[in-house]
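Note that one protein chain of the assembly has been removed; the remaining protein chains are unaltered in position.
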Amino acid sequence: MAFSGWRILREGLTGNKGWGPLWRTPEPRKAYDALIIGGGGHGLSTAYYLAKNHGMTRIAVLERGYLGGGNVGRNTTIVRANYFLPGNQEFYSHSLKLWEGMEADLNFNAMHSQRGLINLFHSDGQRDAFARRGNAMINQGDDAILLDREGVRELLPYLDFDNHRFPVYGGLLHPRGGTARHDAVAWGYARGADRLGVDLIQNCEVTGFTIAGGKVTGVETTRGPIAAPMVAMVVAGRSGQLAAKAGMRLPIESHVLQAFVTEGLKPVIDHVVSFGMGHFYISQSDKGGLVFGGDIDFYSSYAQRGNLPMMEHVMEAGMSLMPMIGKAKVLRSWGGIMDMTPDGSPIIDKTPVEGLFVDAGWNYGGFKAVPASGWCLAHLMATGDSHPVAARFRLDRFREGVLLDEEGTGAQHNLH
Amino acid sequence: MSGPMRLEKGGLIDRSREIRFQFDDQWMGGVAGDTLASALLANGVRLVGRSFKYHRPRGILTAGSEEPNALVEIGKAARRTPNVRATTQELYEGLYAVSQNRFPSLKWDLLEVNDLFAPFLGAGFYYKTFMWPRAFWERLYEPLIRRAAGLGALSKQTNPDHYEKAFAHCDLLVIGAGPTGLMAALTAARAGADVILADEGDRMGGRLLSETITLDGQPGPDWVAGVLAELQGMDNVRLMPRTTVTGAYDGGTFGAVERVGLHLSAPAADLPLECFWRITARRAILAAGALERPIAFRDNDRPGVMLASAVRSYVNRYAVAPGRKVAVFGTSDDAHRTVADLQAAGVEVVALIDARADATTTLDVPFYAGATVTGTEGRLGLRRITVTRAAGSRVIDADCLAISGGWNPTVHLTCHMNARPVWREDIAAFVPPEGAVPGLTPAGACASRFATTDCLGDGVAAATEALTALGAKVSPPDLPRTDDAAWRGAALWAVPGKGRAWLDFQNDVTVKDVQQAARENMVSVEHMKRYTTQGMAPDQGKNSNVAALAMLADVTGRAIPETGTTTFRPPYTPVAIATMGAGGQGAGFAPQRYMTSHDASVEKGAPMIEAGLWYRPSYFPRAGERTWREACDREVGHVRTAVGVCDVSTLGKIELHGPDAGRFLDLVYTNTFSTLAPGRTRYGLMLREDGHVMDDGTTACLAEGHYLMTTTTAAAGQVMRHLDFVQQVHAPGMAVRFTSVTEQWAQFAIAGPRALEVVNGFLDTPVDDAALPFMGNCAVTLGGIGGRLFRISFSGERGYELAVPARYGAALFRDLVARAEGLGGGAYGMEALNVLRIEKGFLTHAELHGRTTAFDLGLAKMVSAKKVCVGQRAAARPGLTGPDREQLVGLKPAGAVKQILAGAHLFAERAEAVRENDEGYVTSACYSPTLGTTLGLGFLRNGRARHGEVIRMVDHLRGVETLCEVCDPVFFDPEGGRARGETS
Partner (left out) sequence: MRIPCPLCGDRDRREFYYMGAAEALTAPPGPEAPPEVIDDQLHLRTNPAGETRDVWYHETGCGAWLIVTRDTVTHAVHGAVLAERRGTTA
């Protein structure tokens, strides 16, 4: 069923009885051409692009819980392409382009809103670093504008320009950066993949791999064994645990990242604002809640919840930067499990087991990568070669020292 | 007069203290003890808000913090606070409240039109439309949606109020001061434990303040007063009313918000508005009670429809009649109790509707057993209800309908650490699982023991168990006798029928929405919630989650436990960002570190700029200078031709003591320090374990087994941590200890050809080049004060760093500057410091940005192959060396444009400025007055092999493009003779 304003009108007039399922609930088959483990944003987009770009439709997505229940449903929804290291630049640039055509492609409104993202800087040194970044973005063909203090004041008059611990020197504006409705991205890809014949199998946990002669031949699941010559692990947050079932250790440590949303408010923040000095970023959802977050809690965790020190730090940073939000009340806080890598960049690669692929290590930047991650993993699975924009996301780059460390904090997983 | 609906007598209000307040610019009267909600009801105001999506008229549903409808803005201008629950806001003189989410007025709201379009605005409608044309989303659809959405509005002005944070520790934290909590606190307090009793209400007592139950023959409130009086008299008890425990965290830590000034018309100037508490408790008892649940039926959301427990609160506690003709609809004996209380207060009850077919009553009231309410009328307030039985329907005039669908235990805090509540079919409710939060015991109604008698006993039992576990001796107090009966009722989630029946009042989620979500295969609870927005509103599903789950179970033909469970995340009730972020506003966000020379620099007019947490002078302007550049050029000139003085105290200073200190330095530095003789100083390079450069700086050997290490300002903490790590983890056998002495010493660089003249002017025993050659150090005295003198240079000139105990810093700086000025020099700031070091190709964190290696910096020869050091092996990975690496180079303008900008990228001379051709970038740039040209430092692919090549520098952002010549990064005095004092 195609969605449109007309369809809504027709259904509304006939009691909304005609809406069908967004996707089927199939029983798992005995064998597929490929299996995607993980029904999150990345897994669903991988399935969608395998079917759409490569004509592979005998494939299944295995999800141990419900579709979109991982980090795609618990993030701060920021979509941007403002990286500065070659290797990251071309990938996120490609992803943003996919975002821009996604809704038409999927016939599903993910409310992708290119409202502009502003990274603030607070010293000459930070300005130089952001200039390097902005120039890299333009070199890549994306957009960036360097704002001085007055330029920032024009866009964000509510910042505390007078009495601020770290005065605002200026900002880097990324006009095409913005937000999207996170759940809708997962649902849109799920519906899209389903319509192309992909089996989306929920409540199906992978408990083991079957590997023979160095090749993967299928998986064991809570709903029985399923055979396939190609299996992809797309379970960021749980990558280490899943890879252990295939006898691998990954360069990943799991950490908790908290996020917060306030009660609904009339429009007050029109951009995505990032305050690097305070590790604070914020935007306002279309429903009116201020959605904001900060740094990870810093200790390894699978708990999907955090503690007070980081919460308080995030709110203190908010009060420091924009004290007009003080009387907004935080309605809910939550945490997601982050696959933290030693250089802060992800992995899309083959593994030493033939036919077994890994898409992992998204740190806390996985949401914006949803389209390109699926696009590139599908390419790798279908063709056997890395997609050119994801060629640097190799599993062995740490051992080789070919790193993509945007933060410059080095091989300590929690510092990225 | 406090309103036409105020009852003649009764209540816990003080009729003698009248309070005037405004609602939507209408002045009204209330009395002390009122909430805004009770005062509005007393004044006959039923319409107080509009719903989120359909802008339906809404009234007051509850008498507590779970209120979904009666949200208002309080205060004016910068103090305007949106989304305040009228049901918990205590009334104060002059309180200014305004309804929200309506235009132009509460009665006539234009967006009420949404209600007419409701068939097109059902669950998830926005995912299916607004996609075409694409550009219209940001320009048209989204702005319209954003404007319609949201509830209250922020003032957009800087928050003018003061907030605080505090820590507290106790043996036992009791959360909730109803019958359970009071008995728990009393039990523990009498056993001598440190007890904190926190309750979200302004008055402790919980439901006992709102019911007509007696304890030991006393009215509930009187019994409460007696217990509180005893607790108040005990030193080991802290009573915290108006304090909501908002979250349960690890290690027995709880977050709590205390409302300190929000109930006052003139809060004391020295008190915060709210205080955020971090309470660490050895044990805790959750006595949070239970929340009554509504029933879904057609048009159940009109103003005048109210929870039965709230009706009893308004009648019994606030002495307000919630209506003139009240109907009561319920599934339990609570409905009957409500009728009795209303009648006792003289309020007319027009119908008692009990969904249980076998219900009976002795009350004198029109009674409908086995009946349900199937509809309501009244645009802005309830006027009539339709009651339906098997026999048929009848319409009854009523302006208030009390509804009672049973109780949900307040399990919220027990969910905060991921435990999922457990369904109990016998009471049709979720209860907390065992051990949900370590150390926290749910007791009383939140543990599903609803009768007051059971609550009292449960409080004693829980406290006894907790205290015994802590090793205390407990003698349980006697339990008061009550006249409260066990709870009897049945579950009724929704009345079947046509029309819209609301589950989530705030977000306008109806039974139909849940059904539609299920039709679209959103059958996981999480999918249903996210698709319909059920439970996402300010009440976070407190009033509706369980019913919505039951509806989903119903429509999918599953039992509730199969369908799923409900969960709650912190905070229990919303917490203001200002409260949890107390202290962050203004300068409080991060510590401010000042050098001893700070005041002197400010007096000289120097702009102070942030350097990490420190403040350092940017430059020292002199009369006639119009730009910072003029001052900077002059200061550079001072150093190159005469003498300059600069406070360098912010650099980290770490003393190392011990016989193995030299060997230890060999382990943490790439180069060798064990051979460094006393009185000598060496530049060192330190790597992270992953082989990248962590920091650089000089380390002086002060004496055998005694070294002083200098770090960069930014890395001082990181280096200290690293040294401790390497010693304790990698080399625990080495006898060496470290002490940070950064703040103990004030240290000043004196640099320039005449530096020695300045220095010797202060020393009791002057030094010369023989006594203190380049890279030497020695102990000195200045007027008898012990100091340290280092012959090191970050400017390339003859340079000294003179350190004195910090308390002499301020005086010494003034004197040094005066002496330098007398010799044609003066103080220099960060700008000049930067120019001087760029001219010499010295590094800062612009170059040491965490991605660079010794190889990249041209310092590979500093990595000694004769010993093992931290990071050495990792730095030898193939990706970290070789011609593909970007290497440090100097850049000089080679074309017509003379500008070099840090942050610009580098390309081959004829290459297009795109990512594929990117060969590097500029890290630092300045105008060099010494060389009369712009200079840059940067990293260029295979740069060391490209000296002499002309390349292209492009800065798209600032529209600058320059041809540059690649050169050695040391632009000035490459032989270093000036620093050694051989040339000048």
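Think of it as A and B in the order they're written, each chain with its own count starting at 1.
In the analysis below, contacts are C-beta pairs under 8 Å (C-beta built on N, C-alpha and C of every residue); 3 or more make two chains touch, one makes a residue touch a chain.
Quantities reported herein were computed from a predicted structural model and do not represent experimental measurements.
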item: Selected residue (touches chain absent from view) among B:V780, B:V870 or B:I900; value: B:V870
item: Touching the absent chain when the full complex is considered, from B:P133, B:G557, B:G624 or B:P732; value: B:P732
item: Chain B residues that touch the omitted chain in the full complex; value: 249-253, 278, 280, 417, 438, 667, 689-690, 717, 721, 724-725, 727-732, 865, 868-874, 876-877
item: Residues in chain A touching the chain absent from view; value: 238, 240-241, 244, 249-254, 298-303, 307, 309, 342, 398-399, 411-414
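To be clear about the criterion, only the chains that are shown with their structure count from here on.
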item: Chain B to chain A touching residues, read off their complex; value: 52, 80-83, 117, 119-120, 122, 125-132, 134, 137-138, 142-143, 145-147, 149-159, 161, 163, 165, 247, 249-250, 253, 255, 276, 278, 416-418, 512, 516, 519-522, 524, 526-527, 530-531, 533, 536-538, 540, 569-571, 574-578, 580-590, 592, 609-611, 688-692, 845-846, 849-851, 874, 877-880, 901-905, 913-915, 918, 921-924, 954-958
item: Parts of chain A lying in touch with chain B, wherever the complex brings them together; value: 3-5, 7-9, 12-13, 15-17, 19-25, 65-69, 73, 86, 89-90, 100, 103-104, 107-115, 122-123, 125, 127-136, 138-141, 144-146, 158, 160, 163-167, 181, 183-184, 187-188, 202, 262-268, 278, 284, 286-288, 303-305, 307-308, 311-312, 314-320, 323-334, 342, 397, 399-403, 405, 407-411
